[in-house]
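Accompanying notes for the structure given below.
Now for chain A:
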Amino acid sequence: MSNLLVIPMVLPLIVGIILIFLRPFVRTQRIISFLTMLLTFGVSTYLLVEVQRNGIQTLDFGGWDAPYGITFVGDSFSLLLTATAYFIAAIVLIYVFATIGEEKEKMFVYPLILLLLAGVACSFLTGDLFNLYVGFEVMLLASYALIVLGGEKGQLRESIKYVLVNVFSSFVFLIAIAFLYGTLGTLNFAQLSLRVAEAGQPALLTTIAIVLLLVFSLKAGLLLYFWLPGSYGAPPMGIAALFGALLTKVGIYALFRVFTLLFYHEPDITHTLIGIMAILTMIGGSIGAIAYNDLRKIIAYNVVIAVGFILSGLAIANQAAIEGSIFYLVHDMIVKALLFLLIGATIYLSNVGRLDRVSGMIRNYPLLGWMFFITMISLAGIPPLSGFIGKVYVAQGAIESGAYVLLAFTLISSIFVLYSLLRIFRAVFFGESTISKEDMLPMKKAMIIPSIIFVAASFALGFGVEGIAGVVSDAAETLMNPTIYIDAVLNQGGA
Partner candidate 1 sequence: MSASATGEAIGAILILAGAIMAVISAVGIIRFPDVYTRSHAGTKSATLAVLLTLTGTFFYFWMTDQYISIRLILGIVFVFLTAPVAGHLIVRAAYRSKVPLTETSVEDELKDVLEQKDYHDPTKSEEKQKEEGH
Partner candidate 2 sequence: MFGQLLLNILIAFLWVLLQDEDTFEFSTLFAGFLVGLGIIYVMRRFFFKEFYLKRAYSGLKLLLIFNRELISSSVLIIRQILSPKLNFTPGIFTYETKLKGDWEITALSLLIMLTPGSVVVEISPSNNVFYIHAMDVPESKNAVLRALTKFEKAIMEVTR
Partner candidate 3 sequence: METMMSILVGILVTVATYLILSKSLLRVILGTAIMSHAVHMLILVMGGFSRDSSAPLLGEEAASYTDALPQALILTAIVISFGVTAFFLVLAYRTYKELKTDDLTKLRGHDNDE
Partner candidate 4 sequence: MFQVLLIIALFLFATAIGIAAFRIIKGPSMPDRVVALDAIGVNLISVAAVVSIVLQTRAFLEVILIIGILAFISTIAFSKFIERGVIIERKRDR
């Protein structure tokens, strides 16, 4: 029992609630929310270290042992993602401070962001299927509120689609939970895993697994990503950055958890399907990323590509591929946030959201331009930036498993990532400068500092792979060996 494990979820939760009372005090809200994110990041990181030392951390709420109560399970995978999420949130907050405007700040934007993060953390840490649903809902409702913040026409229009798809997927999730409960009589992941294994994952369970696959695919944007490009273009950029960095990742996390811990007995059906969906996602994302001149759309489709890429690792499902996916997941969270912030700054500074309406911005804002360039390189998976090692490992996993089609698509997709961003770089940053010195908007420091930090993080993650290699391999090992997880949850203290 370590109550510390609930902190990454409950601290932002309680602070978010308290901030509702501090509505008029914008400065106080800013400081508190930022410190909360940092503190939570610290605690998550500490827990991550603790897992390396003492193994998986669990916490049975209310003291009710699993499977009867709800249990939080912190393993390397979940805590790594939690820590990354809070790191990103803290940094993105700085951008939000600078750009969101006081009106929205007084409309609960900070409480909502904190609650969003609480939902994300809950989804990462929970060891209970139904609680995962609840965690999702916390996250989703916060995201609903955030996506419409401002009430612009475009926001409303896209929010409708976003909300409907998510409402629908939540229903399907509940249906799947109902089926699973009906067949297996429990909700605890560890026990579900045991029971699936004991039953030998018969056809019906495989079918239910597929239903779950579809649910999380909707959330993650795997194949069923139709809602994503529009939605991620709707909210203010700071918020969109959080969306781009975090939301689909929660779905991805769930897919990894469910298809490594629960339903790993029929990979010919489940994982093959994931692979096919991943390929189609990469194709659709790649095509979409080069189809438009709208900057927001380009980056939104880049989110889609990454989803396909990361899930290729799950489809392959060997140690190397899973490790690669985890590396890439962490990288993608950070660099996607960066990408959104940079595009946000670009749109703000140029006052144009399309690549054919502005050019030569690198002359006006060299720092911005070069950071975009680095981001592009990083997302294309070029070393020594952070995207590289994940790509290598996924590729290695694909080769080990003979998944050459996946190999080809993962690698080709990174060319499309490069090309889509190169189009932006070429058109927006290169070329004749269209903004005269007099018309230049000054770039706010707080707008660019977060990006600098993320760029530094991408370098640090690229150069410092050794630093997290142990964590990642432990995470992958835990995913590959369900008994580690099960033992930690069900046999704690006892045997």
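General observations
Simple rule for what comes next: a contact is a pair of C-beta atoms (placed from the backbone, for glycine too) under 8 Å apart; a residue touches a chain by one contact, two chains touch by 3 or more; residues count from 1.
Per the selection procedure, all candidates are chains of the complex that A comes from, given by their letters.
All values reported here derive from a predicted model rather than from experimental measurement.
For chain A, the touching partner in this complex, chosen from 1, 2, 3 or 4, is 3.
Remark: chain A residues 130, 133-134, 137, 141, 144-145, 148, 151, 153-154, 156-161, 163-164, 167-168, 170-171, 174-175, 177-179, 181-182, 187, 230, 291-294, 297 touch candidate 3 in the complex.
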